[in-house]
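The other protein chains are all here in position, but one chain of the complex has been omitted.
Coming up: subunit A.
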Amino acid sequence: MASGQQWVLVEMVQAFYEAPAYHLILEGILILWIIRLLFSKTYKLQDSSDLTEKEIEEIIEEWQPEPLVPRMSKEKPAPSYNIVSGPPCHKITVNGKQCINFASFNFLGLLDNDRVKNQALQSLRKYGVGTCGPRGFYGTFDVHLELEDRLAKFMRTEEAIIYSYGFATIASAIPAYSKRGDIVFVDEAACFSIQKGLQASRSHIKYFRHNDMEDLERILKQQELEDQKNPRKARVTRRFIVVEGLYMNTGAICPLPELVKLKYKYKVRIFLEESLSFGVLGQHGRGVTEHFGVNIDDIDLISANMENSLASVGGFCCGRSFVIDHQRLSGQGYCFSASLPPMLASAAIEALNIMEEDQDIFRLLRDKCKLIHKELQGISGLKVVGESISPAFHLQLEQSSGSRESDVRILNRIVEYCMDRKIALTQAHYLEKEEKFLPPPSIRVVVTVEQTEEELEMAANLIKEAAQNILQ
């Protein structure tokens, strides 16, 4: 065997001596290439900066730090907050005065409900106060699983997932599905949490005019034309539409049947944010899908806040198992935040029980909304913005006084006038520099099921009085 090996080796070495010239030249070039490679330095590709060291130093010298706390100008005094003592239920104590609450999103009056409170106390005695861990790290309790199950059954979807902070629900859900290079079509009046979710997703955002389906169709058609020009790129981009069921900034309801038609025509997925419409619209309170009679399987993801109708804390997303399961590893708010305190989860379960037992409250709430909506029509100087069945609507100035600050001050005077006479109202506050499409200043009026008709009429008359006194 050894001699056989040697024979072959001799043959090989002979072949090396008889090798064709071009091949040896090629091998020589490759050896030189290796040597060059071994001696080359590592460098980053975008390293070329046009500034020399001296120029960089000069720029650093020139920079002056801004003060940590900016100076307050005399025209814009520091914001003063209305201080609430006690729970924000039907009768709220603001700045020491007891008023009727027309400002908190307590639509079904479940905040002060005895059954809910008792259940929460029982759960507090059983579980303690917090969970001290995210869902993946001993933070999953049986109440969480029960709440997810109950929500999925209530909304008639396959699965639901709970988040511990309502703002973070849609802000975690959107970046879990939409990444760089994907396209999201979103309404201009989308709330701040949707905007932060879109910013975190790093996708291309295309805004369409508020509730304007023709505008949406126009940009969808534009996108379709671009897709035809570049089909390979189109095959790997995902497209989404993000809408709210009941818009917090304008009180309008999204036209869901047309959206579903557009969805199937242009092959986009719909994410529906139902924070205000869950527990408000629909015959059984299931939201805008029940309100319009749309099949819930047509909507890819429904996300809602439990902080409004359910009078708990946190949020949930529901949809098909295939969709929701993805968020259990990719939803940043789910994986990296502590889970919902079990006390609040039990409170939410009890609130769901109440919602399922008493089907009448939804119709009652809508009737009250229609009542106050009718009463507030025709006030000179103020216009009502919102649907007649929307429990959270806005009162905007008909004629703006020129600058946003003076508008805010005028509305503030109306709010204070009402608060002095035992009606608690609030202005809709925004982070003015951070909003993409800043809505005009307005007073946000909230109707709850606990307000009696006399109180509603009293509030309407008071607002009319305030408008007459202040705006004339």
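Points to keep in mind about this one:
We take it that contacts are C-beta pairs under 8 Å (C-beta built on N, C-alpha and C of every residue); 3 or more make two chains touch, one makes a residue touch a chain; residues count from 1.
Assume contacts and distances are computed from a predicted model.
For the omitted chain of this complex, the UniProt record lists the protein as "ORML1 protein", which is one of "ORML1 protein", "Cardiotrophin-like cytokine factor 1", "Cytochrome c oxidase subunit 3" or "2-methoxy-6-polyprenyl-1,4-benzoquinol methylase, mitochondrial".
When the full complex is taken into account, the listed residue touching the unshown chain is A:330, out of A:82, A:95, A:140 or A:330. Residue in contact with the omitted chain (choice from A:60, A:236 or A:431): A:236. Residues of subunit A in contact with the chain left out of this view: 4-5, 8-9, 11-12, 15-16, 18-20, 23, 26-27, 30, 33-34, 37-38, 40-46, 175, 179-181, 200-202, 232-233, 235-236, 329-330, 332.
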